[in-house]
Structures are given as structure tokens and as C-alpha cells.
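The other protein chains are all here in position, but one chain of the complex has been omitted.
Entry: chain A
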Amino acid sequence: MSDQKEILEQFDPLTNKDFSDNDTDKSTTESINDPSDKRNKGPNELEKKCDSQSDDSSPKGTETDEVERAITTEEEQQTNGHDDEPFFDFQLFIKQLQDSRSVPLVKYIKSFLEKFVTQRQLWTTEEQQKLINDFKLFIYGKFDEYEPFKSLDEVKLHNAKEGIEKLVMGKLYTHCFAPFTKKRLRNTVLLDKGHKQDLIADKKLREKIEEFRFIEPDNLDIIIVKPNKLKTFVNYSGIELDKVNNFKAPRDKMVCILNSCKVIFGYLKHYEPGSDDGDAKGADSFIPLLIYTILKSKVQFLVSNVKYIERFRLEEFLRGEESYYLSSIQAAIDFIMTLDVRSLTINDYNVYNERYHQNKIKLEKEKEVIKEKRLQKESSTTSLSSKATDISRHPFDEITNSMFSVFNDLFISSGDEESSKAEVEKATPTHNTITTTATQQVHMTEAQEEDIGVIVEQMEENERNETMLTLQNMFPDMDKDLIEDVCRAKKYRIGPAVDALLMLSD
């Protein structure tokens, strides 16, 4: 216990101890005070890496840059400022971080990430939460000191804060998200209590969902007017919810949850007349439908995802609406976890029992098939990694990762399977610098910068196509061009687009 405290203190970025370790305390401080002065840096590896990244970052053209930046900031604000949903621009943040004046911040981040993954193979969930939260607050404090962050307005500063969270969590995902932590360690025994509990709860929830996936709306007292429409919307709501596994950043996961809820409200708003006092549109209708949606969905690792958001989403962001809908997901999970016959309304027990047992038999059969498939796979070597890539196909995170790789001296790889293998082999519980990443180091070149642009464009294109496809399926009677127009107007965000289309369909 005291050992843990010691490490926490040592790790606490606010004490700045990790820098004094390097015996270059003075030079570090100096270079932080004057980011452009890189000559009197200490000889440690940490800073050398930084140098190689920002070789061309001599103090040049600050005045014109400033003006240009001011102009673009204003323009962007006009387009994004008063939107119904704050628009998150990760690319903008990465650009800000590439600014030569951000070098000290980049160094802090790099140092933190390095310490986090090397100092110990695994922190407890409580330690992780504290370390990461403290670090975020520390860096946010530093925003007041360094350009280009120093002169950002409130909206842009918020964007930068989100950016930090996404960056850090993207890199520490395999350490903090229980299903991936398990994969990284290759052994459940090594897991700490918190992560273990997450996984146990995931499994239990999945079992409960499968046990009761056959129930009908009236078992939950859901009174509906349009059963066919409900089916469609519940289906899409579930698909949106399952997307939590496509993203690493707590914010991105949260957006999936909100979109899922939005689809449910879309149904309620437009297909259920409700009583004249409007109660049908509130929680009395929403919460049962959310439970129903989860029971009908294929969502995996929902508990782990919720816990992860709870732990690593900055408290300042997890408020109001976000907080309400996350609590609702938790409430729905709680309900399902304790679900049994007694929690349902059953009109005809014979029918119910029949369906229950049929589902059981079907489930057994499905399990058999899965088992066989697994055995086949195991004989053909890479079952583990193929399963991992299955859940780690993420459009946005690929963008993140490709940006990471260009910046890569900043980021100790831990996102992909290959390097995490190396990490597990190399890292011991004591201090140990990861040499593999140093050899992978790539210099920032213009060509690569172009590459990012192309990759990002492709990813965004894919994302847009996927959104279009989802909406077309959701609104089969609607003109494709109309859907596309709405998508464009709503910046391809599924929530607002669904809402607008529902309005049009009336």
C-alpha cells in the first residue's frame, strides 16, 4: 500500500519528479521557458527524440503565423461555433501540437506515456484513473503557458482538452480498457481486481442478454403503436451502441451511446402519439426501450466500456446530458443483470416458458458452432490476434494511429498487437526503456504529412458512406439524394441526421 502511494507520488506530474530523475532538471526548465532554444538540452534520450521531431522548428515567422491563425480561428468559429453539438476537430488539435511552440507540452505527454507503460506492467484501475486525471489537469494547466494554446478561446480550448484526452487514452487503451488489457497480458491471472471485475460483469451481462433476448416489448410494459418501426429503430439503436467498441477515446465512445439514445427518441418522437400530457416522450417510455434495445443488441463489453468512460472521461465533460444518458445505460445494465421471470410482465406463462426454452436450445446450438469454429481456428495458429483485430477495426482510431506513427517518437506504441507483444516481453516491473520504439522512430517529413491527409480523407469518406448506408436502411422509403443532402447539412452526424429525416418523413 505504501509502495503504491510512493509510486503514485513519484508519478504525479504535478511534482515534476519525473523530470528531475533525468539529471537535466535545469536545462529542461530552461527549454520549457524558451521552447525555441534547444541547444542547452540535456543529453538524455527523451529529449533527443524531441529534437529529431522538431528539427525545423526554429523561431520563424511568428507574426504572420499568428495573424493567419487568428483568421482561421475566427472562420472556423463561425461555421462551428453555434452548432447544436460541439464539433470536435482532432486534426486541428494535432496541428496545434505540431507547432514548434508546443514542444514542451509534447515532451510532458511523451514522458507521461512512457512512464505509464514502462514503470509497471499494470496499474490498478484506481491508480490509472488518478494518474491519468492528474496528468490531464496538469497539461490543461500548461495550456495557459504555451502558445498556440495560450491564446485559444473557450471553444477551441475545449477542443484542445478533448484532443489531449483522445491522444492519451488512444495510446493507453490496451492498458486501461479491460478486454484489451487482458489480451495484452495474455493471462487473466495477472489482471488486477478492477479489470477482472469489468470482464466478469461483461460476461455476465452478455449471458443475461442471450438468456432473455427473445422477450417482447409487452414483457417490459412497453406499449407501442408501430411494432415494425420499433423493430427497425431498436435494431439501429443497438448497432449504434455496439460502435462503442470501434473507438478508443472516452468521448467517442460516449458519442456512440448518445447516438444510440437519439435513435430511440427518434422513434418515440415520431411514431408514438403518447398521452396528451406528453409523458410518453419522457423517461417512462425511454428507459424501458433502452433496456429492450440492449437485450436485442449484439453489443459486447458494455460494462467495460461504461466503466472506462466513467474512469477516463474528464469530469468536467461528463455532465448534463452526457451524464444523464451514461447513467441511463448503467441503470439499464443493472436491470438486465438482475433480470429474471419476476421482473417481467407475463400474460401467458405457457407461451413464455415455451419461448424461453426454445431460446435456450438455440443458444446451446450456437455455442456448439462457436466452439467448433474456435477449435478450427486454434489449429490454424493466430486465433488470438484475429479476434483482437475483429474488435479493433476503428475508422477514427486508424486516423489517430496514423497520426501517432508520424509523431511516433512521442508515442510508445501500444495500439497494435505486434508492438504490444514486444512490450510484454521486454517490460519488467522495474524501469525499463523500450528500445524497440526508438528504432522505429520516423522523422516527420512532408511526404508523410500528405499521407495523413490522404488517410484521413479516406477514413472520413468511409465513415460518410457508412452513415449514408445506415440512414438509407432506416428510411427505405426516402429519396437517396434527400438523405445525402440532409447528411451533408448535418455534417454526417447520425443523431442530428436521424432527427432531421424524421421531421421530413412526417
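In the analysis below, a residue touches a chain if its C-beta (ideal position, glycine included) is under 8 Å from a C-beta of that chain, and two chains touch if they have at least 3 such contacts; residues count from 1.
As a convention for this text, contacts and distances are computed from a predicted model.
Per its UniProt record, the hidden chain corresponds to "Roc domain-containing protein" from the list "Mitochondrial ribosomal protein subunit L20-domain-containing protein", "AP complex subunit beta", "ATP synthase protein 8" or "Roc domain-containing protein".
Screening A:C176, A:I264 or A:L302 against the full complex identifies A:I264 as the residue touching the chain left out.
Note on the undisplayed chain: of the listed residues A:Q300, A:S328 or A:N359, the one touching it is A:S328.
Along chain A, the points of touch with the absent chain fall at residues 84-85, 154, 220-221, 258, 261-262, 264-265, 268-269, 276-279, 281-284, 286-288, 315-316, 319-321, 324-325, 327-328, 330-332, 334-335, 338, 343, 345, 495-496.
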